[in-house]
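First comes the structure, then the notes that go with it.
Here is subunit A:
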Amino acid sequence: MSEFLEFGAEHLPYILEGLPITLGLWALAMAIGALFGLLLAWARLYGNKLIYGAATAYVEIFRGTPMLVQMLFIYLGLPEIGIVFDPFTAAVIAIGLNTSAYQAEYFRGAIRSIPRGQLQAARAMGMSQFQGLRWIILPQALRRVIPQWSNEAILELKYTSIAYAIGVSELTARAEKIGYETFMFFEVFMLLALIYIVLTGTVAQILQFLEKRTAIPGL
Partner candidate 1 sequence: MIVEILITQMPYLLHGVWVALQLLVCLLALGFVLGLSLAILEVYGHWTLRWFGVLFERIFRGIPAIVLLLLFYYGVADFVDISAFTAAVLALGLRSAAYQSQIFRGSILSISQGQMLAARAMGMSKPMAIREIILPQALRLSIGPWTNEFSSEMKATSLAYVIGVVELTRQARYIISSTQGNILAVFAVVAALYFIFNWLGNWGLYRLERKLAVPGFEQGGQG
Partner candidate 2 sequence: MLLQVENIHKRYGTAEVLKGVSLNVVAGQSKVIMGPSGTGKSTLLRCINHLTPPDQGRVLVEGVEITSANLNKMREKLAFVFQDFNLFTHLRAVDNVAVGPRKIRGMNKVAARDLAMRELERVGMVERAEAYPAELSGGQQQRVSIARALAMEPKVILFDEPTSALDPELTGEVVAVMKQLASDGMTMLVVSHEIGFARQAADEIIFMDGGHILEQGPPEQLFASPQHERTRQFLSRIGEGGAGA
């Protein structure tokens, strides 16, 4: 045990240098996912046939295939047609596009769960369809989606480790590097596992706190 602590104390700082990269990947990907997810949800709810079809195909394809394959496609495949990204950017794009497909479904479900009367009341006040959606439906739907969105955020936080496969120097990659230097794989990956448990636990607490703060009675 004390050996493990010693090992941890020695190598933790190096591994934790990957934390900003992990968190950066995560935050950027979640932001892209939220924006693009909203757009997709809107396309599937209110778009014409063509827009609806395209958005649906996008969601089905990204949810039906592994994120790792998507990431390899973007990082290794796209350069074939002249589109080259550095590993970090490729990872942000892959995770962001992937989560946008899931977030789109949560947004769509939440928007659909708002009673029709809400939009009708907005229209009756003289709001346009867009204004009604923007100012009445969306704020309610966003609050309702928070629990699912938090869940998705935690999942994605863990998925950022997939970026290690294309050489992003985040937590997992750094831990593996220590592993090869010390050949103490068990210790280093235990340490890494602990880091993730603390990280996901902390983020879950924060999101839960925010959920409570933004709660509205009856919604």
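We take it that a residue touches a chain if its C-beta (ideal position, glycine included) is under 8 Å from a C-beta of that chain, and two chains touch if they have at least 3 such contacts; residues count from 1.
In picking the candidates, the idea was that all candidates are chains of the complex that A comes from, given by their letters.
Bear in mind that the values here come from a model prediction, so they are computed numbers and not experimental data.
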Result, touching chain for subunit A in the complex among 1 or 2 = 1
Touching candidate 1 in the complex, subunit A uses residues 61, 63-70, 72-73, 76-81, 158-162, 164-165, 172, 175-176, 179, 184-186, 189-190, 192-193, 196-197, 200-201
